[in-house]
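Here the complex is missing a single protein chain, while all its other protein chains stay put.
Then we have chain A:
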Amino acid sequence: MAKRSSSREATKAPASQKKEDDENYEVTELGMSSDEEHEFDDQEVEVMVPPNDDEEDEDEAEEEQEDEEAESDGHGGEDESDGEISDDVEFDEEEGDADEEGEEDDDGDGEGDDAVDDEEFMERMLQQSIDEDKGAAGNEEEEDEEGSDKGPAMEDAYDSQGSDSSDDERPQRNTVGNVPLKWYKDEEHIGYDKDGKRIAKSEKRDALDAFLARTDNKKEWRTVRDEYNDEDVVLTKEEMEMVRRIRRGQFPDVNINPFEEYVDWMKWEDGGKHPLSSAPEPKRRFIPSKSEAKKVVKLVRALRRGWIKMDKPKEEPKTYLLWADDNQIMEKNANGLTYIPAPKPQLPGHDQSYNPSGEYLPTEEEQAAITMLDESERPKFVPQDFDSMRQIPSYDKYVKERFERCLDLYLCPRTRKKRINIDPESLLPKLPKPKDLQPFPTTLCVQYEGHTGPVWSVSVDPSGQWLATGSSDCTVRVWEVRTGRCQRVWRVGYAAKCVQWSPDPSVRLLAVAADTRVLLLNAEVGGPDVREATAKALTLIKRESDKSSDALAVWSSWEGEGAGALSKGGLQLQQKHVVRQLAWHHRGDYFTSVAPMGGPFAVLVHQLSKQATQNPFRKNKGRVLRAIFHPSKPFFFVATQQHVRVYNLAKQTLAKKLTASVSKISSMAIHPQGDNLIVGSNDNKLTWFDMDLSTRPYKTISSHAHSIEGVAFHRSYPLFASCADDATVHVFHGMVYSDLLQNPLIVPVKILRGHAVEDHLGVLDCTFHPTLPWLFTAGADQTVRLFCN
């Protein structure tokens, strides 16, 4: 540091001679120390001071010195211009020349000025070696290459690196502050001292001085130039040692031992017997973890439910379909992707070759036929033959086809539709085939002809030998079932809307509803005993006090107006309202008549043996349309428009109320076992009630196209039928099981056609044969038909 201060003093003097002396001295010093250096460090020889390099440098330096002189001539001009630019530094101009050269050095050592002095060379060497060894000291290089823009800061850094210990001791000579040195390039001072005097820059040494200094000054080799403070710094031996250590990659400080002994602070001397903390082991170390248990449960559940599969992952096939369609490949690869590739247009075949085989080419006739065709019918492509590809004309339909293809792709939405392939048949309940449910009526066998009006009612006598019909032609006829011969005819004067045989096998009498009258006719069939019993039953009982005004129905004898002497007549019940329906009690003594318009007198129950009439209901809820007796028990079914009320005749209470949920009940029939009821309605519905099950319909069958006119159960076979205004009769298999748990089995088995629709009326009534699976139907087309199995 003493030397530095001395040199500083020397530089205070404007004379350059002294400076040169100093430099020379330093150079000599450098030369001496270089030897020393060589002695203690062989490695640096190559890098440090190749003598040849030095010579070359010198040569170059000489040449460049000339250049610099030439330039320095021009510098004066520049200075003037600078002075013009910046008035602030005007007063500095006097001393400007001295600093010029130094400034030059800062500017660009790339140009190779005489600044290739030893200081810089040393610097560069040092930096290079640092770079090479550590690769971490790029700051210096930047400093050198980019010049003095960052100069002060970098030099500070350098200073701090180079001599951090001396920083505190030595004050900065430069007082301009942290500004780019470039600003002071043309100035001769580098700040002001505390007295306000300028601190002059040290005189710039030329190459010769540098050389001399290098030769003279032994310390020159370890002298570095501090540009910021504009002084030369001779590094001490300690600093050199530090530089050397850095270059080796060692800690700069000698005192730092990088390989100190490792002290394991956490190692317990007693082998971990005693922990660091004396706290007792927490309880949770000893109880099973709940959160872990939960996790395990989750995993187990996932395993059980198959969310986690322990199977090996599926191996991706290493081969792929090379020639497969894109669609196939997409189906395999795209899992759940919604993208559906457009179908590819068909690849051209042999026929679309420019030179197809002869069989693809149309013959002349075909060609002629094609040209004869309409534009729209013509095939899209007609194979043509060309000798070479050169002769193929441009395809005239290209644009059109491309457009149509685009239009197809655009207009055809390609969406993935989730289609569930369920065979609709499998959804249907398994019903036995009708073939297995035989016998049931299938074919028309006998036609009973003779009526001249729609036949409203049909009834078979209990033996099955006779058939009675009532018609709008005001006749009631009895037919022999087998031959179809009309055996009896009665003219009843009004349309016979209902005809019912008495179920009593000991008599053969017919109940006929004709307008407001109910007639009980002796059919005059059967054996002599039967006839006698019938005649006896139909004998009018004379009574003294018959007040016709009070009576519900007036019983009187009726003289037949029948054709022939056979129809002798019977009894007549004169009622006040038009009787629409009759139904017998199963014993054949009581029968009921229904007059829908009768209001409170709609339902009357008549007793044949006493020839008496009673009204079971004081008031009827709604218009009564049908009424029937239970086949075995004392129940009475009364159908109003939408409900069927079941009355217990023994207890005289309402037992059940069945809701048919139809518009208007038109007919009703009860299963011979008495637990099931079918109801036909005007809105084409046939409703089956299982009265043990519910008061709601068990099944509703809407098979008819028009309103149902009549329904019937077979007495012994599991059959029931419905006839409707669409002139069809639907026959069903209706099996009722004695097991209460088993629901009735209802299978439609046959649609019987044959009747004709007349005046919107089709088949008006149907009834089964009592013993055989035969069905009698009465149609509005004036015929009665027998369908047999």
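The definition used in the following text is that a residue touches a chain if its C-beta (ideal position, glycine included) is under 8 Å from a C-beta of that chain, and two chains touch if they have at least 3 such contacts; residues count from 1.
To be clear about the criterion, contacts and distances are computed from a predicted model.
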Q. If you look up the hidden chain in UniProt, what protein name do you find among "Prefoldin-domain-containing protein", "IBH1-like N-terminal domain-containing protein", "Alpha-1,3-glucosyltransferase" or "Ribosome biogenesis protein WDR12 homolog"?
A. "Ribosome biogenesis protein WDR12 homolog"
Q) Given the contact definition stated above, which residue among A:464, A:622 or A:748 touches the chain not shown here? A) A:464
Q) Looking at A:172, A:250, A:487 or A:574, which makes contact with the chain not pictured? A) A:487
Q: Check the options A:383, A:454, A:470 or A:526 and report the residue that touches the missing chain.
A: A:526
(Q) Could you pull out which residues of chain A are in touch with the chain that's been left out? (A) 439, 445-446, 463-465, 480, 482-485, 487, 525-530, 565-566, 771-772, 774, 788-789
